[in-house]
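My questions will all concern the structure given below.
One protein chain is absent from this view; the other protein chains keep their places.
Chain lettering (A, B, C, D, E, F, G, H and I) follows the sequence in which the chains are written, and residue indices restart at 1 in each chain.
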Amino acid sequence: MLFHVEMTVNLPPDMDPDKAAAIKLKEKEMAQQLQRDGIWRHLWRVVGQYANVSVFDVRDGAQLHEILSSLPLFPYMDIKVQALCRHPSSIHEDDR
Amino acid sequence: MLFHVEMTVNLPPDMDPDKAAAIKLKEKEMAQQLQRDGIWRHLWRVVGQYANVSVFDVRDGAQLHEILSSLPLFPYMDIKVQALCRHPSSIHEDDR
Amino acid sequence: MLFHVEMTVNLPPDMDPDKAAAIKLKEKEMAQQLQRDGIWRHLWRVVGQYANVSVFDVRDGAQLHEILSSLPLFPYMDIKVQALCRHPSSIHEDDR
Amino acid sequence: MLFHVEMTVNLPPDMDPDKAAAIKLKEKEMAQQLQRDGIWRHLWRVVGQYANVSVFDVRDGAQLHEILSSLPLFPYMDIKVQALCRHPSSIHEDDR
Amino acid sequence: MLFHVEMTVNLPPDMDPDKAAAIKLKEKEMAQQLQRDGIWRHLWRVVGQYANVSVFDVRDGAQLHEILSSLPLFPYMDIKVQALCRHPSSIHEDDR
Amino acid sequence: MLFHVEMTVNLPPDMDPDKAAAIKLKEKEMAQQLQRDGIWRHLWRVVGQYANVSVFDVRDGAQLHEILSSLPLFPYMDIKVQALCRHPSSIHEDDR
Amino acid sequence: MLFHVEMTVNLPPDMDPDKAAAIKLKEKEMAQQLQRDGIWRHLWRVVGQYANVSVFDVRDGAQLHEILSSLPLFPYMDIKVQALCRHPSSIHEDDR
Amino acid sequence: MLFHVEMTVNLPPDMDPDKAAAIKLKEKEMAQQLQRDGIWRHLWRVVGQYANVSVFDVRDGAQLHEILSSLPLFPYMDIKVQALCRHPSSIHEDDR
Amino acid sequence: MLFHVEMTVNLPPDMDPDKAAAIKLKEKEMAQQLQRDGIWRHLWRVVGQYANVSVFDVRDGAQLHEILSSLPLFPYMDIKVQALCRHPSSIHEDDR
Partner (left out) sequence: MLFHVEMTVNLPPDMDPDKAAAIKLKEKEMAQQLQRDGIWRHLWRVVGQYANVSVFDVRDGAQLHEILSSLPLFPYMDIKVQALCRHPSSIHEDDR
């Protein structure tokens, strides 16, 4: 099923740059693997924010929680989750 | 460019059912035409709400406003608009 | 999977009493059938509010939306949905 | 009587990992003992959050406060308490 | 046990004055009876608001809900309930 | 005159325990002296919070401010003040 | 003592103009009499709002509530009250 | 013209006491000089808060910003500014 | 001086269309006259909202209030006013 997830990153401005870079690199690798696996279906940047809007396609809430809580940026993010379902006016096959 | 739009519908519960049905039918026709035109790129229902989450692909803000303000449900909706752009970690061609 | 749902009812105080009674009766019948079906797993009244806290056990978000949007009180309710999953410290078989 | 409790944990990301692990282990032991005692009746993880939704069955508010304020994570949690009572439409014996 | 209750009254300004007077009179009679019964322990007016702050002494949440939901002004009130317990620094016998 | 005061304490979790204990002890002594003086008329713990709900009986706002701002925990508290007056339905002599 | 009061007026746009004019006239007469009596010490319009910021000099909260609740616009106003006292840096005799 | 300004001070509780005292002394001197100049027209303490409500009489917004941003406590304050104008019901010469 | 003004229009959806059209026409005429007079310096539509963001150049707050409160849509608008001044980094002559 689909979930709409908004993630806002709050890295402390005085974090060690190397540590921050390492966290971001690991985050990117995981995000891209999850996209290749068809789980992280959409990923957009919100203009003007260190934030993204995403759509996940998972078995259930347990799988989504396992994924989100294992992201390297998880301890630094505000996350908002909304369950989605097919809209009766949708004609897109993929927006199930 | 892409915009993330959340629409929450607040039809008065005592609205004349025929009037409500006519508005919803017209809304559905416009929504599906805009999807066929490639403008209304994604359309999902938010679970438990008379609301949707959508992504529009338009020339600019002016075109988006023209579309949203001409929807039959516009006078009854709370609308939240956020500009999107490509996320540096995205691998989806379409999430430009 | 499990969803946590809070419903707050806002019936207009001047609604026709017979109409209100009919809506509430139908709501109660549906709520009890869904409990017997094992779908509406928990249902509590919030003290001092015309509101409830509930836990639903459904296949996915689509089934939850179908249920909530078909409740007779749906047009009069504010609804808040949160996806739940098993807590690592839980020892209750049922709180899966 | 029953209380609905939402706990959101805000551990500082730079807390010493050993100290954090020790606090979490002690928290888990207390949570499981309280579940075995029939006091912490339900415990769910909120998807995407370091948070839980719980239902407690206690003698009164004093007992609930004694329990919550003695949890090792208490100084790091935002806690929201709502009193519950039996819903007139409930058919579950336990949702008293 | 004790509960702290804040009630804000929102009577529509164009309500029939006789109906409003009848509701308020009945409310006052119930409030005074509940005070005589030792249940409605404190009742204050909030300065500048059509609102009160109250303390109730009840068996449990179920009794409080039964009382609040039977008040004639209940359909017109916003109600906020907080459970109270004895403060370790209190020396007042009654603030149990 | 009477004031309704809500105090929420936000002591930093990593404060030196001896310093915290000293502040709390001094706070308790002042709170109990003010209760004996008839000024701090009511003091309750809010269940699940490091917070209290209180009622003060003072000459005027100046006296209340002098008292609150001299509490040892004042720099660590969020404080909300509301002026109270006698409720027309009250039958309690003391809830003047 | 002094109170800071913000009043925002929400007259329904479709109110009968004669009724609205009569209410406003009566409100103005009372406001000016209270100013002449030295009770309504300051009265300013908030730019762009149908709202005012005021300072009242009254015996206590009871007198302030009696005044505010007898204003003809009271049923149509959102009112926010804050108790004031002398600021240690003030050199104005009147800002007591 | 007149502006209504609310300032809430958030000095960190662990600030060096001498530094805090020096900032407050300088703040007081500037506040009193601005009062003598007829610019800081009113200054009240909000009861129970480390906050004030003030009225400034300045040439324009630029002068107000210059004053507020040069206050020693400016980096530690939340400031809310509202433009005021004469109220049609005012009879006070000074509340222009 | 300059003021930043956000206006959100809340016309009731069931307003008589002729009345609505007349109000909007009068609003447009006034808005354009005020632009020609150099007072309403900027006027933009917020995308997806029946709302505008504007900048006014007026003598003082009194003139701004006189203008805003005389707009035909004033009774139907939520208005937020912020005073502006020249930014030290601005190089635009007009953004004084």
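One rule holds in what follows: a contact is a pair of C-beta atoms (placed from the backbone, for glycine too) under 8 Å apart; a residue touches a chain by one contact, two chains touch by 3 or more.
Computed from a prediction, not measured in an experiment: that's the story for all the values here.
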Sites on chain I contacted by the missing partner chain, in the whole complex: 2, 4, 27-28, 31-32, 35-36, 41-48, 52-53, 55, 82-92, 95
Residue numbers in chain H that touch the chain omitted from display: 3, 5, 61-62, 64-65, 68-69, 75-76, 79-81
Those residues of chain B which, in the complete complex, touch the missing chain: 1-3, 60-62, 64-65, 81-86
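In this text, only the chains that are shown with their structure count from here on.
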Chain A to chain H, fewest steps along touching chains: 3
Most distant chain from chain A by Cα centroid: G
Inter-centroid spacing, chain C versus chain B (mean Cα positions, whole Å): 27
Centre distance in Å when chain A and chain I are each reduced to the mean of their C-alpha atoms: 39
Whole-Å separation of chain centres (CA-atom averages), chain G against chain H: 22
Multi-chain contact residues (two or more partners), chain C: 2-3, 45, 47-48, 61-62, 64-65, 81-86
